[in-house]
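A protein chain is absent from this complex, but the other protein chains hold their places.
We just call them A, B and C in the order they show up, numbering each chain from 1.
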């Protein structure tokens, strides 16, 4: 049946599936999905592992509370080729090579109506609320498909979604001519450094406790990297900014000590944009850290649909932004457990999985 | 000497002075000050009591840490008449009736240079760092004098500085067409309601535990007032906003439960502007209240020098804004202790003191 | 056939149709349209005449160049009730009373993707590019339907689309605390005055050569009305603004002399927002009027989809904005020629037509 649909013998596909409400995941064979009228079927050329995938894999508290559908295919970042169209699809063609926005919006709530579809009240996320893309094939709404400029390599395309998080965070306020502190040099932290660099940040300082990641930060364009285990972050940042404090803090760690350091480093009137997610409440001296500091604190998630995608695409297709040093490891889909272990160690940038390694 | 200077017999003046590092203040006779080259001498026509003055009067922890010069004349809000000019003064004339910006800026630091003189790194404040205006006469830098439009009554002029706080907070982001929650209905909270109202906020909800203040809030333009002792704030606000949450929270209380309620009431992507100052650190779930909520949290203090003053002045001189219901009590300067007691009780709006009650 | 579809005998409907490429229009009987999968069928409760309709009726040059489909039902502003749903429609229900956005967007071009769907590259407009709403029934894409808050009266709903133009123009920059000049007091000009008033503009001056319209402007909230036939506009505006010039000009006339007066009245650094459309090129001294003046000139058309609709709706449903004095005439649909003549005379505000006057 599926065979007939696609004209070749391929009723089944391999997929990394969360099969049980416990740590781990399994590579299993399942039916290739059929696109609904507004969806497309995509052959997954490359997919990448996000911290969220690791949380689901490890089955941490957040995952236990958030994941409702088991079994469910994991993963959300991808580069793929459109191979079948739902009956209503107009703006996407067979053969289009795409990346994808992973937030599925309702398009009619107040937030969708006012430029905030990425935080749609009725929003669902690939690999979290619906089946994901750690598989040979996947379906997704055609309005989530991002048709790629041909100048963008497949591997870069696979990580455009988290890169969009970085772009969104860096550009949530003024960055050109601004001194910038990035706390946390995981993949999105390092991408933020690269984006801040090409957008005119004039002094970029990065912090992490992992030396591997600090090396990535340097390659991506950080002017100075600091390790809180060795360096007095606040003192060093004040020194580097003539005692004024830093213009912009981009919080990418979710670690409470880093957040506090960020506030202590921020100059009066500065911007503090937070993408990292602390796993529990923390104490904040609102008077000192926010009110008297005249600080602007922004919670960031997702990417603007689709302003951020256009910018991200242009940064890549123009060659201004290069991700070679940030994509550090590549595996076959079957080796997903190696990828997960690597992510857990922290000694990596982006880790890619290839469901069709020969293509 | 002073007599000769001003051409009349008045070498001494009455002033409310913080004479000792302990609760209270005294009405004493001191020399009328002499303006330095860039200063003007002002006859104080009306002055008003701020919460800050109450803190200094009560000698709370903040005051104990902050106040360094004792004895010092208290007070910073005023309406006055310029009666003598320093030798360099050009932009102000004798006879000008003025209000005054109370933050003295250095005009050459990074913050002064970039539109943030109100948070000048070298900034000093009347009645906190230098002698204030609870007195018959006062000196102030001519660049702090705000020459009044003749249509603005003296009493309104006396409270233009805290009104400027309200204007600054309300207009720190979009307000027209926005639903708005004001937590805390002290004088600046109530002024914020009035300002939000004339600037197009479409549903204004106000909270306080004091019924006197809730009545003021209603008169100032609140569409709905809620008392956290009786009402389930979060539930009611969600109900009033079709479950979406409120667009803008203006935090005017400094109370941690009100702040938490504010976060819980805020819609995704909303604005949370904080003028109230909590007296100690509090726990915040940054993930839930800020990051996933895509919230923008702004610490506010002071007023833009002088964009806010121009707006405030126009709101008053055009008659769009009326403060009659917000100025609730008037005393002679000698009666300052009555004013302080009233402020302590919370059963008042702005309290004015007149050093020259017959003028 | 249509009878069966709607369950009652009504295969045909009356409509005002542009039947020939020449001045005029005809009331004719045509088939009630059938909604496509993404469309809804609406019973038109009220519809209003726009200047664009008059241009098409009079068949001026613009219309001759722009209108390609004849015969075509005229009209685009409406309040209606949804009576039938296309097969894909989800977010709208039968029985919903709606107004409608009249720009049909493609939702996938660069402009749709980046918050500018109202100027979609592939955009089409009711009554201009496709059949309109001067009829007993009309079809429209469900995503164009604006479900009404029950507090908004039908007549106000009918004019929400042009009111949205006014809201969009007024709020294209800062308005609170700003002095404002509205050049041209046609219906949208007068609506702009009303909107500017409730959003905190502190001095509103309006100009027109028609005294009827200047009276409407006054009722809507103008502080001062001027007639260029009698008054020296530039001199008066400078006088009213202490010689500084006006903060904001809202150009609603399309008349070159008014545009030049607007530039001459504008203060250095002011905003000049243009909704009026001159019918031919005009001379501008860019150096004097724009560069040395540090002016920001904004071309405005349409309304933000759907931020502007949300604001417009809230202004009306909160009762902050009242249009009673702006809706001046009401006719049955059959009397459309009377409405057109009235529009031509200029002695009217909004003119409404009722296809089902007994409902």
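FYI, contacts are C-beta pairs under 8 Å (C-beta built on N, C-alpha and C of every residue); 3 or more make two chains touch, one makes a residue touch a chain.
This one's a predicted model, so the numbers in the text were calculated from it and none came from an experiment.
K.L.:
Taking the entire complex into account, which one of C:297, C:323, C:340 or C:353 touches the absent chain?
P.N.:
C:297
K.L.:
Would you mind spotting which of C:13, C:133, C:170 or C:274 touches the chain that isn't drawn?
P.N.:
Among C:13, C:133, C:170 or C:274, only C:274 touches the chain that is not shown.
K.L.:
For the full complex, which residue in B:156, B:263, B:294 or B:309 touches the chain that was left out?
P.N.:
In the full complex, the listed residue that touches the missing chain is B:309.
K.L.:
Who touches the missing chain here, A:83, A:106 or A:198?
P.N.:
Considering the complete complex, A:198 is the one touching the chain left out.
K.L.:
Applying the definition given at the start, please give the residues of chain A touching the unseen chain.
P.N.:
Spelled out for chain A, the touching residues are 171, 175-177, 179, 198-200, 202-203, 223, 310-311, 314-315, 317-318, 320.
K.L.:
For chain C, which residues touch the unseen chain?
P.N.:
110-111, 114, 116, 119, 121, 244, 254, 259, 267-269, 274-287, 289-302
K.L.:
Since one chain isn't shown, list which residues of chain B touch it in the complete complex.
P.N.:
Residues touching the hidden chain, for chain B, are 37, 88, 91, 106-108, 110, 113-115, 143, 305-307, 309-310.
Following the convention adopted for this analysis, only the chains that are shown with their structure count from here on.
K.L.:
When the C-alpha atoms of chain A and chain C are each averaged to a single point, how far apart are the two points in Å?
P.N.:
Centres of chain A and chain C (C-alpha means) sit 42 Å apart.
K.L.:
With chain centres defined as C-alpha means, what is the inter-centre distance between chain A and chain B in Å?
P.N.:
44
K.L.:
Hey, what residues on chain A touch two or more of the other chains?
P.N.:
Residues 110, 114 of chain A each touch two or more of the other chains.
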